[in-house]
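Removed: one protein chain of the complex. Kept in place: all other protein chains.
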Amino acid sequence: MTTSSSLVYLIALPLVGATILLLAGRRADKWGHILGTLMSASSFAVGVYQLTQMLGRSNEARPVTQKLFEWISVGSFKVDAGLMLDQLSICFVLLITGVGTLIHIYSISYMSHDHDRRRFFAYLNLFIAAMLLLVLGNSYLNLYVGWEGVGLASYLLIGFWNQKPAYATASKKAFVMNRIGDMGLSFAIMIAFATLGTVSFDGIKAASEHASTAALTAIGIMLLVAATGKSAQFPLQAWLGDAMAGPTPVSALIHAATMVTAGVYLITRSNFIFDAAPTAQLLVVIVGAITLIFGALIGTAKDDIKKALAASTMSQIGYMILGAGLGPVGYAFAIMHLLTHGFFKAGMFLGAGSVMHGMNDEVNMRKYGALRKFMPITFITFGLGYLAILGVPPFAGFYSKDKIIETAFNAAGNKGLILGIVTLLGAGITAFYMSRVMILTFTGKSRWDDDAHPHESPLLMWLPMAILAIGSVASGFLLSNGNALVNWLAPLFAEHEEEAERLNPNLVSGLALAVVALGVAIAFIKYSRQEVAAVAPEDVSVFTKIARKDLMQDAFNEAVFMRTGQALTATLVKTDEAVIDGAVQGVGSMAMGSGSVLRGIQTGFVRSYAALILVGAALLIGAIWMVTK
Amino acid sequence: MNSLTLLMLLPLIGTAVIAALPKSNETLTKQVALATTVIVAAATIAMAVGFQRDNVDLQFVEKYSWIPSFGINFSLGIDGLSLVLILMSTVLAPIVVLAGWNEAHGGRWSVKVFYVLILVLETMMIGVFAATDVFLFYVIFEAMLIPVYFLIGGYGSGQRSAAAVKFLIYSLFGGLLMLGSIIALYVMSGAQGGHTFDLAALSQLQMTSTTQNVLFLGFFIAFAIKAPLWPLHTWLPDAAESATPGTSVLLLGVLDKVGTFGMIRYCLTLFPDASKTFTPLILVLSVISIIYGAFLAIGQKDLKRLIAFTSISHFGFITMGIFAMTSQGHSGATLYMFNHGFSTAALFLVGGWMISRRGSSTIADFGGLQRVTPVMAWSFFLAGMSSLALPGMSSFVSEFLVLVGTFTRYPVHAAIATFGIVLAALYILIPVQKALHGPTTPGNEELSDLNLREKIAIAPVIAIIVALGFYPSPLLNVINPASAHVIAQMGFTDPAPTNGDK
Partner (left out) sequence: MDAANYLYLSVLLFTIGAVGVVVRRNAIVVFMCVELMLNAANLAFVTFSRINGDLNGQVVAFFTMVVAACEVVVGLAIIVTIYRSRRSASVDDASLLKR
């Protein structure tokens, strides 16, 4: 294994940027955005340098480590602040810093009218640093620091405009639901330490070979809980839609391209655990399958362009999780879909931001329409992303999504059949709702508000969109040409035999394309051949109503967890005052009460005191006499 | 600096200087108090530098005969545990003085009296952690109540007298039980080799398990009240609500630590068998404290009471770590004591500034402070992040150590306690949202941001929190030998990884 002293700069550069920007305050308003972008770009440069170094080494020597210092050491619990860059993390490093830098550039223009732009860039830098720590940490505890760090950055960025109460609530909701996932990660680390005696990736990998299946299953399930929280998977998915309260570049970077994919990273990174714990692996697949349909269904009913894209993100990550749950054969495809998704979804979010920029921050697609003529560049870049997510050849999604569908079909037994059908169905629904977004936004007649004056966005905004659009077109081909990514990642995963093909790959592709075409056609008939109302119609089927309410996810959480929690809190507060403190105060009152009874004896009359003394003395003498008699 | 007695005398010298100053010159009084506490802090740090980390015996030992006819000595000595706590106390003291520069105004008595009380309290804070004579410990343990009683009752707000009396009587009650146990120990020592109050000698006493259990309870209840552990906690919210922020910092940050310190130093050392007997009960109480304190904190409408309840939750973690009897749990608990001092200090001090500016401690009265007073809001936010144990903050290291250490021996307790981290997110983010976010509500538009003095006071606290979050080794290196020593004395070893079970 190779060591390097420059890994730390990947994290340190954006971290220093964030610190300077936060501490300098208003003084940095003039140059803060430039510093932030430079820091992110230089981190990208370090990443590229590391990649070139890595390419020059043999497979075994590719992973690079760096030990910074001894972080925590108590008894046998020893954790170094150590970094590790291998074939998997370099993919993430380049995605995070690359897309991150593009989004920094985009934000310079997008946020130019915001009073607090410097603070925004500080948070973005903080996020980049935390996310890099997440993918570079060499143990679960180091990963945990980055894991919660991105949670913090996400909280700060969702609540960037927290003067609006709804946005502040959205950020809090995201943090709390993420914390539930984080709890899962805590459990995983605790179980790992208690059973395997270590928390580092290498240590657990080595120990997992002779560990009990029960322990590994427990760790795997807890890691899955962590992944569901961070990656907005069922049942911890409800925060992602509300997270769209953040500025659009944030949605593109954190809630589409990078942070929400951390769950996929976690599962892929822990492949040695899941490979040895079939139950946990099955649960991963189930969670992925449920979420990919769940998100897609929500996507069909959303009129808010960002929430529609968020639902799509949830669904696409469902594909990745499902892919990762298929075991060694699926990890590489999950990562491939993650990378291509990073390009096309970030591009589409930036496109949505561009549309909002031109439409007075309107997010309701029913008030868009006919924007193709006014925003040609946005239309083209968004359209390329659209073709990519649909999986139309030769765009990026075709290579990554089809592979997941194919692998799902190939899984053994009924599982393969079910998963194959679910992924196909998801592809069809995706085609429907993405076409709906496309049609409502860019074609048809204009349904704008009177004061809307749509215009194309400036260079700093469309340039990143264009670059991401190129990625949406080319990345799939490049990554899968000659199995480039699969071979690149292969040394990290367990070797596997080629599984028997249930269906011919070409047939799967054909089926997928047919389903996609069907979805597009339905959307076309429904939204292009008919007039679209500028106000969402109310006389819709009960299914639409439920889908609009995010399949009742919030209603369920509120009824089951929030209300019970609030009731419990209120009861406990009352109990504390009445019962526990009541007992304490009761002892005090009892002392005072007995005092007030006894003081009645004190009449103040000397003669009665004298009589009492006399009686007392007589009794005493009598008693002594009785005893000594 | 190598004499604990001298260290204890330093604040008293400051007291004498303040007493000699004219009453009218309040600024000079404050400056003298600040200078004294800074000198004490510097002296303690100098002492810590000279501390031998790997030596588990008591260091800087001193012994003077005090009441020879009862075998009572004025004897002092510190190990890693005491050193860390003394360090925390003396570093917090100047911060409290500087942060609460105007706290003494509006009290029943003069500014002079306020600082005399603070400095006397500082002397006792050093003494209570350094005492190695049980009687001396008891005297300081009880005497510490007096300055705090006057600080709450004389300089607090709201129902200050009632809160002060409740605090005093509740604590005295616990002290009384402890006194009973101490006398019993003394009497027994007479029958087994001569009357003594020396801790090391008393720990060698032979006694039946019943005796040990009864005497253990005498000590433990006193410490559980002090700590405070559910259900003996109800004095704390009242006291914290009424006390000035600075007093609250000393009360929760330092005085309450005497409880958890006592559990390690006295309960475990004097009654190892009884400690094992009661461990299941204490662990349950700790877990209840963690969850219960968190729920109560969520339900509070008053900022100071909220912080007090978060502390009850945190003390649950500390007690759980102590009685988990693993090196991670024990070191984590000790580190937690240190970290909790600073994270609570940050919360109380910034919260106190918010309250004194707004003139109300009701959370709902605040709103949108992030836009009006960014530095104050950020300080509060960071303090809150430390309280919810965000990784990168010092409290994360200690909380995680406690959890992981407990998990290896008592997985169910640790698992339930882990739910506390979700509740922690709620009890911090709810006040953060209400007070700092949202639109600026009427009455908050004109609030002023932190001034230079306040920035200087809060900066070291936050710096310590962040620095120890990333690099806790300096403290852990001091704590680990002491913890390992206690665990070994109790006859425990860390559970081995169970992976061989396959």
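When the chains are written out, they are named A and B in that same order, and each has its own residue count from 1.
By our rule, a contact is a pair of C-beta atoms (placed from the backbone, for glycine too) under 8 Å apart; a residue touches a chain by one contact, two chains touch by 3 or more.
Everything numeric in this text was worked out from a predicted model, so none of it was measured.
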Shown chains that the omitted chain touches within the full complex: A
Contact with the hidden chain (one of A:L282, A:A610 or A:I624): A:A610
Touch list for subunit A against the chain that is not drawn: 599, 602-607, 610-611, 614
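One rule holds for everything that comes next: only the chains that are shown with their structure count from here on.
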Subunit A and subunit B, separation of their C-alpha mean positions in angstrom: 37
Subunit B - residues contacting subunit A, complex: 166, 169-170, 231, 233-235, 292, 295-296, 298-300, 326-328, 331-332, 368, 370-371, 374, 378, 385, 390-392, 396-397, 400-401, 403-405, 407-408, 411, 414-415, 418-419, 421-422, 425-426, 429-430, 432-433, 436-440, 470-473, 476, 480, 483-484, 494-502
Contacting residues of subunit A [partner subunit B, same complex]: 22, 25, 69-77, 81, 141, 144-145, 147-149, 152, 159, 162-165, 168-169, 172, 175-176, 179-180, 182-183, 186-187, 189-191, 193-198, 207, 210-213, 215, 565, 568-570, 572-573, 576, 580-581, 584, 588
